[in-house]
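With one protein chain withheld, the remaining protein chains of the complex are depicted in position.
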Amino acid sequence: MNSLAIYAGTFDPITFGHLDLVGRAAKTFDRLILSVAASRGKGTLFTTEERVALVREVVSVFPNVEVDSFDGLLVDHVRERGARVIIRGLRAFSDFEFEFQMTLTNRRMAPDVETIFLMPKEEYSYISSSSVREIAAMGGNAGLFVPPSVASALEEKVRATEKP
Amino acid sequence: MNSLAIYAGTFDPITFGHLDLVGRAAKTFDRLILSVAASRGKGTLFTTEERVALVREVVSVFPNVEVDSFDGLLVDHVRERGARVIIRGLRAFSDFEFEFQMTLTNRRMAPDVETIFLMPKEEYSYISSSSVREIAAMGGNAGLFVPPSVASALEEKVRATEKP
Amino acid sequence: MNSLAIYAGTFDPITFGHLDLVGRAAKTFDRLILSVAASRGKGTLFTTEERVALVREVVSVFPNVEVDSFDGLLVDHVRERGARVIIRGLRAFSDFEFEFQMTLTNRRMAPDVETIFLMPKEEYSYISSSSVREIAAMGGNAGLFVPPSVASALEEKVRATEKP
Amino acid sequence: MNSLAIYAGTFDPITFGHLDLVGRAAKTFDRLILSVAASRGKGTLFTTEERVALVREVVSVFPNVEVDSFDGLLVDHVRERGARVIIRGLRAFSDFEFEFQMTLTNRRMAPDVETIFLMPKEEYSYISSSSVREIAAMGGNAGLFVPPSVASALEEKVRATEKP
Amino acid sequence: MNSLAIYAGTFDPITFGHLDLVGRAAKTFDRLILSVAASRGKGTLFTTEERVALVREVVSVFPNVEVDSFDGLLVDHVRERGARVIIRGLRAFSDFEFEFQMTLTNRRMAPDVETIFLMPKEEYSYISSSSVREIAAMGGNAGLFVPPSVASALEEKVRATEKP
Partner (left out) sequence: MNSLAIYAGTFDPITFGHLDLVGRAAKTFDRLILSVAASRGKGTLFTTEERVALVREVVSVFPNVEVDSFDGLLVDHVRERGARVIIRGLRAFSDFEFEFQMTLTNRRMAPDVETIFLMPKEEYSYISSSSVREIAAMGGNAGLFVPPSVASALEEKVRATEKP
């Protein structure tokens, strides 16, 4: 079996928590695709292109990880790429609730696609992209929670947003 | 990658919920081992041998699933069998809490072993071995929740236990 | 006792999960009123009138179910209609938390009104109006989660929204 | 419709929290049966007969409430009594999880029986029979959590248990 | 040790639940600062100045409680004021999740600052500022959940907002 899994998300921006999961998935499956969900006017801080670029930069160390983006239903994207496995992270029980509903909804639409959950390292379990954005906006040190290149991009974005 | 995963549990007895997970894991990994945890005087209804026999009977339809038992720490068993992946089921958020603690404890003892979670079909999500045992003990129809051979074994065990 | 209960919600749109609850409540109480909460500029996809019309169409099979709408506090509406019982669905524990707070708040304002909770069929427990709206917007098959007339209305609404 | 509901439990012993629920159910349904589950060697503090007697004494103020006991599956008892509704209390989200599983299990065995949930007054939400037993055993004032007759019975039972 | 704690929040508006916590914290620490988080365009109902004024009025009975406001990261504010303890209220388990993530994030940024949790009186545990705002907007009696001066301010604000 040549196994292929997809780890999808908004990654706005990608954090140490996401990267920890990438490492776990990359050693469990033969190939992994990181798929960035298009914004669809949801008001992400970074554009789809920017998020893809940041993700690409920080996962380049994993030889069996590829980066992609998608617009529309995740299950359609998974099928188009020929994958059968969706990877999700479970940081906490609030994740669980949401993931439970999403998994059952996806399974109803695509019974052949299996969703698999992984737990991040406990010291990354509390990091969320939204709190990282907020910390950066308030002048906090985002570098504690994201790789240096992402921290730089965040600072620049914050400066650009605050300009009059 | 020839992937090998281990799905361990007490299986006292194995239910439709467990079997649903076996099916999901068996199509995601090349090989799957179902490992029955030894009783260790914990007062299981069925002996380790009986549980292994019942499991073996109901999973015989899966060509890539093997049955084993173990006594001691799960992570030691996983390493002995040369596996790197532990499969767990997440039926509900109370599972999640317990699984979260167990996964992090196991990871501390065996950082190279990854734990992977799967969600059963929603109509099996509420079945637990303990409620099946209780229903059988009260004369209810256990066959709604377990395969026929397991239901027969349960009825026989209940009759044997109630004998004066 | 001629019992009258009220099942209120946004119903944007009504799903198989809501309908399952209507059936359970309709057989438990003599009369049931489905009350659609007015939008109040909250940005519902369907207008109050559209939601009432969709609800009315799909619950017409229940002889003892009536459809109404209300604007303002639910407890005021319940009193105006002469009811003493509010019906709520509990799909999952995240519902529970919110329902707990709302019930205690309503009870403080109207101690004579009792709130009663029902659980939907497990295969409907993960359906939410918001995920149905999202699936329809992305071109997915909403008909898996809502009755045909609602699915048609959703498709039409999505087409109307996307027009330039 | 002449509605009949059953509120079953161990009631070891009955607390202010249980009584609050009895009051809510008694005003929502025409008739209510309080059914005490037989001990079945589960090591209750009070015998089935003692628990029935205590329950009978404290619910005598409700004209439409009857007391019964049962041994076996609750759904069988509900059918024998000709009821269609099971009443359950939801004190907290840990209750919810357990209730969710029990309700779905009961529904599988008896699809015609509906389970209905009520929330106790918030100041009773934290009372559990087990903590009341523990407080009495340690010489605390159980009268804060149970009616006077139950508090007396608890004190007497504790004295009897501690005798050499 | 002359202990100083900070209880921060949006307080939009301050409720009986918040006040209960203020009382508990004020008797546990030598000095307590109530710090109102600046709005930062988050669309609070009351301006920062209005919220500070309402808080100041209702906590004036506590001799060791001071009112302040801050803009930016809480941990920076805590350090500026020379405090080492952050007070948080735990109303329910949904709070817990959020608080858990926020506490660990703050701890990563300021390891010397300790977060301490208190539970409000159970009859205030379900009150949230957002539901109070909604009740006031719908013409309900906010005075059940907030002090008289806050209720008056809410009514006035609602009238002002509804003016054409």
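Letters are used for the chains, namely A, B, C, D and E, taken in the order the chains are written, and counting of residues starts over at 1 for each.
Just so it is clear, a contact is a pair of C-beta atoms (placed from the backbone, for glycine too) under 8 Å apart; a residue touches a chain by one contact, two chains touch by 3 or more.
Keep in mind that what you see is a predicted model, and the values were worked out from it rather than measured.
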Check your understanding: Which displayed chains make contact with the chain that has been left out?
Key -> A, B, D, E
Practice item. Spell out, residue by residue, where the missing chain touches chain E. Key: 1-3, 24, 27-30, 84-85, 90, 93, 96-97, 100, 103-104, 114-119, 122
Revision key, fill the gap. Chain D residues touching the chain left out here are 92-94, 125-128, 131, 135, 138-141, 144-145
Review point. For chain B, which residues reach the chain that was dropped from this view?
Key: 72-73, 75-76, 94, 97, 100-102, 104-105, 108-109
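Criterion: only the chains that are shown with their structure count from here on.
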Point to revise | Chain pair showing more contacts of the two, A-E and D-E | key: A-E
Exercise for review: With chain centres taken as the means of their Cα atoms, state the distance from chain A to chain D in Å.
Suggested key: 48
Point to revise | Gap in Å, rounded to a whole number, between the CA centres of chain E and chain C | key: 33
Review point. What positions in chain B touch 2 or more of the other chains?
Key: 93, 122, 126
Study note, to complete from the structure: The chain pairs that touch are A-B, A-C, A-E, B-C, B-D, C-D, C-E, D-E
